[in-house]
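Comments concern the structure below.
A protein chain is absent from this complex, but the other protein chains hold their places.
Order as written gives the chain letters A and B; numbering starts at 1 within each chain.
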Amino acid sequence: MNTKDIVLIALFAALMAALGVVPQITLPLGVPITAQSMGVMLAGALLGAKRGGLAIALFLGLVALGLPLLAGGRGGAGVFFGASGGFLIGFVVGAFVIGLLFDRHKTQPAFLLSLIYILVGGIGVVYLFGVPWLAQIAELSLGQALVGSAAFLPGDCVKAVLTALIAREVRKAIPTL
Amino acid sequence: MIEVQNVSLTLDNSPVLRDVSLTLSERRIAILGSNGSGKSTFARLLNGLRLPTEGRVLVDGLDTAKHGRDIRKKVGFVFQNPDNQIVFPIVEEDVAFGLKNLGLPAQDRARLAEEVLGRYGLLSRRGQSSHVLSGGQKQLLAIAGVLVMDPEYVVLDEPTTLLDLRNKLKIANAIEALEQTAIVVTHDLDLVSKFDRAIVFEEGRVLVDDQPDRATVRYIKAMQDA
Partner (left out) sequence: MLDLYVARDSPLHALAPGWKILALAIVCSVLFAIDHIALSLGALCGTLVLYRVARLSVAMAWQQVRPAWWIFGLIFVAQLVFNSWLIGLFVILRFAVLLMLAGLLTLTTKSSDMIDGIEAGLTPLRRFGFRTEGISLAISLTLRFIPVLTQVVQEVREAQNTRGLERNPFAIAIPSIVRTIKISEEISDAIDARGF
């Protein structure tokens, strides 16, 4: 890991924070949709497994230390014990998995393939952590927790498509990333 | 003394510097040239940020390719855009960064940081966010962050390009006051009029190497002819 890697990790951690201030759309019932999960997808798709996962871990570390960087100005150790705690942990693994899938290619993967990678890591893996956690903390069954989380799915799919398009152009502009 | 011996440098298959040989021993040296002439890359050779593809660069006899860490202690580097040089969110922390890398204990770091911030009129800003400083203050902070490490040479890459007249003059004064050998890459011909030597780069080669007044005349003429 050289200096450039450290700087890029910090940059994407900061990008996560910056996406937290993008105005969030609040669904009926008060479920917030934030741009932050897009930062997870971008970190994985652009930085690869190791740097992407570390960027998200660094961001969450700063949140845990008490900086109000999560969407809506939330922060502190409490957020990890909240209902979305599992999703936050899933962010790190999700970025890592997206990166792992992208790292398998020497050149840029085809658009559809990269979209699938982002869906698998950015939604599949994230929910794999988020849903059981929600079930545990709220004493719900897995099925009930999944239904509760499904409200986020359409938004997350839109973000995955956006990420795939953005990542393709950025990688074209900076092939040495 | 910095010796550049038969240096060529190729980036992405295109030659940036072609067989450059120079011995730099004057106290104030200006590096001039148009955009893309290779002058910024040349500056980065002097402290080992870039390494030659062919040839070698010696700083007081030390090869930049072999003694990277020692070279960076000897040769400080100030970048064109202070926004890209200031690493830390708080003014004081940024100045202390280089000292931390030198392995100095916290007490000495605080003392030296205070001293250099005082010298550049930034002492009242020490606890502030580096982001909210003005352009001139940022450039002074960037210079302070380099000088606090007490290098023997200072390379400045277009230190006044992004500044207004008032701040240009501030930086010019700061450069004039330097005890160290200074090598300044610039487009600002006024800044270097009192320098000891001016080297003009064109297409990766040395076009002119002379006293600043004569060098600027030849440089301007060459640009008009081209």
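What we mean here is this: a contact is a pair of C-beta atoms (placed from the backbone, for glycine too) under 8 Å apart; a residue touches a chain by one contact, two chains touch by 3 or more.
In this text the structure is predicted, and so the values were computed from the model without any measurement.
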| item | value |
| --- | --- |
| Residue, one of B:G33, B:P52, B:G145 or B:G204, that touches the chain absent here | B:G145 |
| Hidden partner chain, residues of chain B it touches | 44, 47, 49, 69, 72-73, 76-77, 79, 81, 83-90, 93, 97-98, 100-102, 129-131, 145-146, 149 |
| Contact set of chain A toward the excluded chain (per top definition) | 1-4, 6-11, 13-15, 17-18, 21, 29-31, 42, 46, 58-59, 61-62, 65-68, 72, 74-83, 137-141, 144, 148, 162, 165-166, 169-170, 173-174, 177 |
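Here is the rule we use: only the chains that are shown with their structure count from here on.
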| item | value |
| --- | --- |
| Chain centre separation (chain A, chain B; CA means) in Å | 40 |
